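Removed: one protein chain of the complex. Kept in place: all other protein chains.
By letter and in written order, the chains are A and B; residue numbering begins at 1 in each of them.
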Amino acid sequence: MRLRNFQIYRGDNNEGTMEQYKTEVDQGMVVLDVIHRIQAEQAGDLAVRWNCKAGKCGSCSVEINGKPKLACMTRMNEYGADETISIRPLKAFPIMKDLVPEVSWNYEQNKRIAPFKPDPHKRNENGDYVMMQEDIDRVQEFRKCIECYLCQNVCHVLRDHNRKDAFVGPRFMIRLASLEMHPIDTEDRIPDIKDSYGSGMCNITRCCTDVCPEHIQITDNGIIPLKERVVDRYYDPVVKLFRWLFRKK
Amino acid sequence: MNISEIKTIEHDVIVLGAGGAGLRAAIECSMQGLSTGLVCKSLLGKAHTVMAEGGVAAALGNVDSRDNWKVHFRDTMRGGKFLNNWRMAELHAKEAPERVRELEEWGAVFDRTKSGLINQRNFGGHRYPRLAHVGDRTGLEIIRTLQDYGIHQGIDVYMECTGLDLLKDGDRISGMVGMWRETGEFVIFKSKAVILATGGGGKAWKITSNSWEYTGDGYGMAYEAGAELMDIEFTQFHPTGMIWPPSVRGILVTEGVRGEGGILVNSEGQRFMFDNIPERFSAETADTEKEAARWLEGDKDARRPPELLTRDVVARAIRKEVKAGLGSPHGGAFLDIASRRNAEDIQKKLPSMYHQFKVLAELDITEEPMEVGPTLHYFMGGVRVDPDSQMTCVPGLFAAGECAAGVHGANRLGGNSLSDLLVCGKLAGEGAANFVQSGQSEPDLDETQVKAIIRSATDILNRESGENPYLIHERLQDTMQNHVGIVRDDELLSRGISDIEILWDDFHKVKADGSSQFNPGWHEAISLRNLLITSEAVARAARMRKESRGAHTRIDFEGERDEWLKVNIVVRKSEDGSMSVETVERENPDSELERIANLSIEEIEEEVSREAAGKI
Partner (left out) sequence: MTKITGGHITGFLASRRTDKWWFEPLWTGLGFLAFVIYTTWAMFQGDHYWWSAGQDGFGGYLSPFYSPLLFIKEGVSGSAPLDHAWFGSWPGWWPKLIPATPAILILAGPLSFRMTCYYYRKFYYRAYFMSPPACAVEGVPQKNYKGETMLLVFQNLHRYTLYIALGFVAILSYDGILSLFRGGDFGIGVGSIILIINPILLAGYAFGCHAFRHITGGSQDCFTCPNGEPTIRYKVWKGVSWLNGRHMFWAWASMLWVAFADIYVRMVASGQWVDYSTWSN
C-alpha cells in the first residue's frame, strides 16, 4: 500500500517544529487512527488527547490542514491521496506538548457562571418538576455541547485578539443561554452576560457555529437571543422608558 | 530521591475517577463536610460516562405507572441470574428514582412525557419503560450536570493526573501517589479515605466499546493494596458494537436502537431472535412478529420483542448466526431501524447514532441497516465492597460504579449502569464521610512505599532498552479477545493464562522512549500493570467458574449450576505475591427480597397494583 504524508507539530509552547511522517492508511481510517499508528510505530511519545473516539467526549480537537476539527470524526478519504496532511494543536490556547493544548482557562470561565437555581414552586404535588418538551427543546440543543472547545479556538475574539479578559467565548455563551432559557431557572445573569461575560464582544461572524461538531446553532439560537435579551434590559429606549414609567415604587 | 521535594496534597478523602460515580461520590463527600480531592486521568467531563447513550434506569413510573422498585429489583436480579448482591440490588432499585430527581434539581434536562414529566424508554430486560433519557446522549447529560454542580461544591479537581498506587499506614489507607500527565512529576495525596471510581478494564480486549482510560486501574490498585476482586469473570459483551470499517470496530451502538423498535436479522433476512428465547424469559417475550409489533405500538397486553432480551442472550445469538454462516459481510448481524421507523423519528430519537454512522461508516441509518457485532462493554464484577458503605476490606478504601462488584451479578441490564453509579457513588461518599468522621487519626506516610511506587514508574523510562509498551498491549488484547472472549472453555482459558504469564515477564522489561512530559508511551506502559492484573484475574476466575451463567459462557460447562449460585469467586493477592483465586460462600438473602425476586410477573404486578390501590 502507498504511504501517505503527514506533518505533525512536535514541541511545546516555547519551541517546536512540524515533523514529517509517512504511514499507511487503511479503509475507513480517521485522522486520529493515523496519529495512533504513528504513535505506535514511529513516535511513542507523540502527545495527543483523546478518549471516546466517537465524537462524544470532545477531547481530540486539533487543526487539520488549518481547519479546527475533531481528529476522531475526520475521515481520511476527505483528503486527496497525494495531499500532505498537516496536524497542529489549537491556536487559541497555550501548548502543553505536541497536539495537546492547555485548556484550563475554559474551566475557570465555567466556574464563574452562576449555577442553575430551580424554582421550587414549579414542582407538582408529587415533588416532580413539570416541564414541557416545547420548553426544553432550546435548552437541550445547547446541552448537546461536548466541550471540545473548537468554537473557543476559532472565535477570533479569543484566537486573534486574545480578549480572554473580556469574553467567555461561544461555549460559555451557550452554557449561559441554556441556563437563561431554562423554564424553571430563577437566577438573573443578564447583567453579567453584558458586562462580565462580554456578549457585546461577539460580532456574530459565526465561525463557532461553522466548526461545531454537534451542529449546535451557537450564534443564531444562543448568542443572538442573549444579545437581544441584553438589548431589552440596556439598550432599547422604549422598553427603558416603559420600565421607568411603571417601575415599582 | 528525596520525597520532601515531592508536592504533598492533603484532603480528608481522595476520589479517583471523575465519571458519574466519582463525581457523585465527590459531591456527597463535600456535602458531608469533607475536604475532597477529585483526581482524574482525563480532563473533567470527558470520562467514559459520556459514552452511555440509552438512559438511566429508575422506577419513576412516569410512563407506565405500574412500575415500582420491586419490579426493578426483580428485573435486575433476573438479569443478573440471581448472582447479584441482594442488598445492593435492593438499594439500587429503591434509591435510583431519588437520584434521578436530584439530577433534575441540579440542572439535568431529561426528555419529557406529554404531561411534562421525565420521559422513560424501553430497554432490554426491563419490564416497563424505565430509562430516563436525553435522546441518545444520556451519559453526557449526567456527567455535565454533575460537573457543573460539582464545581460549585468546593471540590478540588486535579485533572490529567494518573493514580499510580495506594499508600497504606498499617492496614488502613493513607493516600495515593499520582503523576501529572503533563509534566511527568509525581504528587502525593495524603488522605484518610480513598474512593475508587475508575470504571472497568475493557481495554484489555481488542474489540471493546471502552476508551484508553479503561485499563483496570482501580482493580490493580485495590488488588495491590490488599482488597478483593469479586465476580470479575463476568465481563459483558454488548451485542451491538460497530464492526465496519475496521478502525471503528467495537464502538457502541446503543440498545436504544432496539428499544425504539430496531430488529436484528441475519444475512437471509430472517429475524433470528425469535429462535433464541431462553426458557426463563419465554413467558414475558413475544413469540410472533405480530405481537412484537403490537408491543411497539404501545399495547400493554403484548409481550416485548425478543431483541430486547438481556445482553448476554442477544450477544450469544448473534455469535451463533455468524458461526452458522449467516452473518453479515463483515461478520456480524444486521440491525435494522430504517424499515421500522420514519427518518424524522430516527433522527429525533437517535441523533448521535445517526451522526456516528453517517460520519464514521458513511451509512445512513434511516435508509440502510447497520452491521453490528458483540463488543466488550462492561465489568459486572470488580472490587468487593460492603453493600451499605461501599467500603472494601481495607479500612478507608471504597469503590463505586463499574469499579465495584455486586449490583449486577452475572449480567447487567442496560440502563442499570448509570443508576448504579449515581446510587453507589452517593453511598460511597456517605460511607467515606462516616468513616472519616468516626474519629480517624491522621495517617502517617510511609516513605519507602512512596519511593517504591515512583521507582517502578521511572524504571520504565530509565531502562536502556526493552519491550515496546504498545506491542505488549496489542498482544494482551489479542490474547483476551481470542482466549477470554464471549465463549470460553478450559483449554482456551489456560492458554490465555499462560500467555498472560509471558506478558508479565515482558512487562517487567518494558521501555518507553522520550521524556517524562506528556508521554503517551510511558503512560501506556504504566497502565499495563493494571491491565495485566485485571486480565489475569478475569482469566483465572473464569477458569474456576465451571458453569455458564449470564455473561460467562463455558462451552465445556453448559447451563447454570446450582452449586455455583451459592458462591462468589474472590481474587486477592496472597502473601507470596501470587494471585489467589477462591470461592467464598454467599450470604443468605433476606427472605422478603428472595420472595420478590421469585414472584412471577403476574404475581408481582398484582401485588404492586394492590399496594398502589391501598395508598389511594
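What we mean here is this: contacts are C-beta pairs under 8 Å (C-beta built on N, C-alpha and C of every residue); 3 or more make two chains touch, one makes a residue touch a chain.
Everything numeric in this text was worked out from a predicted model, so none of it was measured.
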Hidden partner chain, touching residue among A:Asp45, A:Glu180 or A:Glu214: A:Glu180
Sole contact to the chain not displayed, among A:Lys56, A:Lys144, A:Arg171 or A:Lys227: A:Lys227
Residues of chain A (touch criterion as defined above) contacting the omitted chain: 7, 9, 11-18, 63, 65-68, 83, 86, 88-91, 95, 130, 132, 134-135, 154, 156-157, 159-161, 163, 167, 180-183, 185, 198, 200-207, 210-211, 217, 219-220, 224-225, 227-232, 234-236
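Everything below uses one rule, namely that only the chains that are shown with their structure count from here on.
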Residue ranges of chain A in contact with chain B within the complex: 12, 26-30, 33, 39-40, 44-59, 73, 75, 96-98, 100, 102-104, 107, 110-111, 115-116, 118, 127-133, 136, 139-140, 143-147, 175, 178-179, 182
Chain B to chain A touching residues, read off their complex: 42-48, 50-51, 62, 101, 104-107, 109, 111-112, 115-118, 134-135, 137, 140-141, 144, 148-149, 151-152, 159, 182, 211-213, 244-248, 251-252, 352, 355-356, 359-362, 468-471, 474, 512-515, 517-522
